[in-house]
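Note that this complex is displayed minus one protein chain, with the remaining chains in position.
Residue numbering begins at 1 within each chain, and the chains themselves are lettered A and B in the order written.
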Amino acid sequence: MQEDPVISVEGVSHFFHKAGHSTEVLHDISFAVSKGEFVSVIGTSGSGKSTLLYMMAGFLNPTAGSVKHHGEIITKPNPDRGIVFQSDAVFPWMSVQHNVEFGPRMKGISKSERRRIAQDYLARVGLTGSEKLLPRQLSGGMRKRVDVARTFANRPEVLLMDESFGALDVQTKERLQTELLQLWEAERTTAIFVTHDIEESILLADRVVILRGSPGTVVGEITVPFPRPRTADIKRTPEFQQLRRDLTDLLAGSD
Amino acid sequence: MRGMPEWIKQALAWIVVVGAIVATWIILDLTGAVSSDRLPPLTDVISAAGREAEDLPIAVLATAGRVAAGFVIGAVVGVFIALLSHLSTVASELLAPPIHLLRSFPPFVVAPFIILWFGLSVQAPIVFAATVTAFVVVIDSGEALRVVRREYPQAAQALGAGHVSRAMLIDTPAIIPAIAGGLRVALVGAVNAVLLYEMLTGTEGVGDLLIRGYQLFRIDTLFFAVIVAILLSLLLDRILVLLLNRATHWSRG
Partner (left out) sequence: MSSNAFNALRRTPRWSRATAATVLWLLLWWLLAATAAVPYLPSPLAQAENLIGNSPAYLLAAGATLVRAVIGFAIGAALGILLPIVLGYWSATRYVLDALADLTRTIPGIALLPIFLLWFGTGDGTAVALVAAATSFIVIVVSASSIRNVDPIYLRAASALGGAGLQGYLLVVTPAMLPGVLGGLRVALAAALPWAIAGEYLGAQNGLGYILWNSLQSVNLRQMISVAIVASLIVALLDLAMRAGGARVTAWAQTAEGR
């Protein structure tokens, strides 16, 4: 029995207009994400994957087709769909604590309660003690953790991540992937993670959707068979490497 | 010379600037190159200071108060209008004609209108200073809002912020570093505005001190008043810089 999908993308195509002519960036994209699923959307650059995510967040409306949340068309941003961008979106003029408290504050949660929530999630990303610091006093990796904590602290139903670890160095990226896995496994939020990093997509996701070409089209979906909880060790298994090769082939278009 | 810490070099530079001005003054006076009814001797100016010492504090406070009030009101109004224009397409299109006019509207031209509509009231110089400030701040803030990294308001929206929260908690702090320079310029404009008003209407203040010096043909009083005006403006600027530094301490590094 199939539960209704939380997020469904139905026949989405999108054109960008610039200086007189239009470019198609997405062509007839359809797929669905079920509750509690972690889906990775992987694609080459130019395949429109970030555009797709922006539509799920509600920042953009598709030229054709629709993106739905519980069957309702998404038209604008909503705290039920949290997003972590690739670039730094932590508010520089607020302390770490105030950043993480932001979502609950918007919900009208009391000061003491939201402080408790903030401390809880900061602890989960290993930033206890950094509450009063300003973002400029933190490293890029730490700021990314604040961003993730901030998004999770708002208890969104859907978590959207746009190449969120793309700007970090390899070691920090790997550490954050592990932390995200732990955090996610505790919350089991429905998640959609856009990336161009094949290994990252397999490590984190239950299912990988592959976008290719310009305009981007869905060329396949692959289920990731690894059980949870997962650690980065699975990267060394032959099954992982085979999956990686399959995805690389699909992305390169060798068919 | 090379090994000195920065602040000593800067302090020395200031001393050189002031010293050069004073030295030039004394030389011009002693050599008689400029007649004393054009350039009063330094000693005359100092005795003028003694004469005016009694009324000076009130005059300075009056002018400073008007400048401060007008500047703060104008800055707030300016940012508010810019935010309105930024967040609402309808508002931005409606406000476009007057804002476009503001760009070329000469600030001093407003003075007679203020005098006409507000007369010799307490609010007149404050409204004038606020208008002049708002002119600058609206345009500066508008441009600053346009280049704010869009990840900030987008993240705020995805966290549930409504328009008002987003305007006050996100857009406003984000643009303060960008408009800091414009705010300092606007402050000088506000000083000019208040001085002009006081000069044209003879209202008690530094501007009145200046125009009285002219009316009594006392060049020494005039020079003293100019020095007071410059020092007042410098003081207000330094206070603003202090406040701006505290408001933007998050952006350094």
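Details
By definition in this document, a residue touches a chain if its C-beta (ideal position, glycine included) is under 8 Å from a C-beta of that chain, and two chains touch if they have at least 3 such contacts.
What you see is a predicted model, and the numbers here were worked out from it, not measured in a lab.
Listed by label, the shown chains that the missing chain touches in the whole complex are B. Here the missing chain is touched by one residue of B:72, B:87 or B:115, and it is B:115. Among the residues B:94, B:120 or B:147, only B:94 touches the chain that is left out of the figure.
Residues of chain B in touch with the missing chain: 1, 9-10, 12-14, 16-17, 20, 38, 90, 93-94, 96-98, 101, 103-109, 111-113, 115-117, 184, 188, 191-192, 195-196, 199-200, 206-207, 210-211, 213-214, 217, 219, 222-223, 225-226, 229-230, 233-234, 236-237.
By our rule, only the chains that are shown with their structure count from here on.
Across the complex, chain B meets chain A through its residues 149, 151-152, 154-162, 165, 169-170, 173-174, 249-253.
By the touch rule above, chain A contacts chain B in their complex via residues 57-59, 76-79, 81-83, 85, 87-89, 91-94, 102-103, 106-107, 134-137, 147, 150-151, 154.
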